[in-house]
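This part shows chain A:
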Amino acid sequence: MSQPLLSTHALNKSFGGLVAVDDVSIDFEAAKVHAIIGPNGAGKTTLINLLSGDLPPTGGAITFKEHDLTPKKAYAISQLGIGRSYQKTNIFADFTCLQNCWLGAQSRMRTSMRFFRPAKAYNEVRARAERALELCGLTERMDTVASAMSYGEQRQLEIGMMLATEPELLLLDEPLAGMGTDESRQVVALIKRLAKDHTVVLIEHDMDAVFAVADVLTVMVNGRVLATGNPEEIRANSQVQDAYLGTGEEEAT
Partner candidate 1 sequence: MTPSRPLLIFLLLALAALAAFPLVGEEFYQGLVTRLMIMGIFAMSLDLLIGFTGLVSFGHAAFFGLSGYLLAILTPEYGPVSIWIALPLCLAGTALAALVIGWFSVRTSGIYFIMITLAFAQMFYYYFNENQDLGGSDGIFIFFKPSVTIGDFQLLDLSNHNTFYYFVLASLVLSYVLLSKILKAPFGQVIRGIQANEARTLALGFNTRKYKLVSFVIAGTLAGFAGFLEASHGGIMSPAHLGWHESGIVMMVVILGGMGTLYGPVLGAFAMGFLQDYFQELWSDHWLLLMGVFVIAVVLFLPNGIAGLVAQLRRGKGGDAP
Partner candidate 2 sequence: MSKNNKSRRHFIAGAAATTGLVAASSFIPSRFAIGAMAPIKVGILLPYSGTYAMLGNSITNAMKMRIEQAGGRMGGRPIDYVAVDSEMSVPKAPQNTNKLIQKEKVDFLVGPVHSGIAAAMAKIMGQRKTPIMIVPNAGSNAVTGPLCAPNIFRTSFSNWQPAYPGGVLMGKEGHKTCVTISWKYGAGIQMMAAGRDGFATTGGKSVKDILLPFPNVEFQAHLSEIAALKPDCVFAFFSGGGATKFLKDYEAAGLKDKIPLYGPGFLTEGVEKAAGSAADGIKTTLHYASNLDNQANHKFRADYEAAFGASANVFSVQGYDTGSLLLQAAAAVGGDVEATADVINVMETSKVPDSPRGPWAMSKAHNPIQNIYLRQVADGQQKLLGIAAEALEDPAAGCKMA
């Protein structure tokens, strides 16, 4: 087994008395699609929030390459090359698609504490933003205000903004949430394309999609890791079947 790109060690997060993530240790290997599945309330989104720095952990540690992410804020984690998308669409609704991606692209400049030269004049930023739009398939919609687009397109933009920061590792929180079949198919194709040169951590409820793209799966229940393995192993795991795939699925979704 090669050195993991990202790993958590005995990670903990509690809100008051409620333990959302409980003693979680997972290794995420480079260049793999690692899906995390589990019923609602299993702590998947909290885990992503811990990995991205949106929430500080209560205990444990997160390591990315040689960096200790545990004390780092979200912006610093982003700067290390970890991008994330949100389950609830989290875009700049009043901005155009290009402007949405622009900010992500601009964050890769050494600093944005630049006050006089117009932002437009930074061609490398434009190039990055346009590439991100192209990747997520919104080139045509470049000048459309985000709030005027369909839900599916907004989901695509959500991913585009993340890509504009040119991350090495992607944290995708339910990218297919609320999507129709056609749109889902497009996004699955996009994830497959991205998987070629990115490491992906994916949370998703759509099991067909998960089994279609994931190299490794981790099953979480009640904040704990139940099992980790390749799709076949997970499918064959009786504990998983009992706890989740077998009886729980209807309730879970």
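In this section, a contact is a pair of C-beta atoms (placed from the backbone, for glycine too) under 8 Å apart; a residue touches a chain by one contact, two chains touch by 3 or more; residues count from 1.
A word on the picks: all candidates are chains of the complex that A comes from, given by their letters.
In this text the structure is predicted, and so the values were computed from the model without any measurement.
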| item | value |
| --- | --- |
| Options 1 or 2: the chain contacting chain A in this complex | 1 |
| In the complex with candidate 1, residue positions of chain A that touch it | 52, 54, 73-76, 78-79, 84, 86, 90-95, 99, 102-104, 106-109, 112-120, 122, 125, 145, 161, 164-165 |
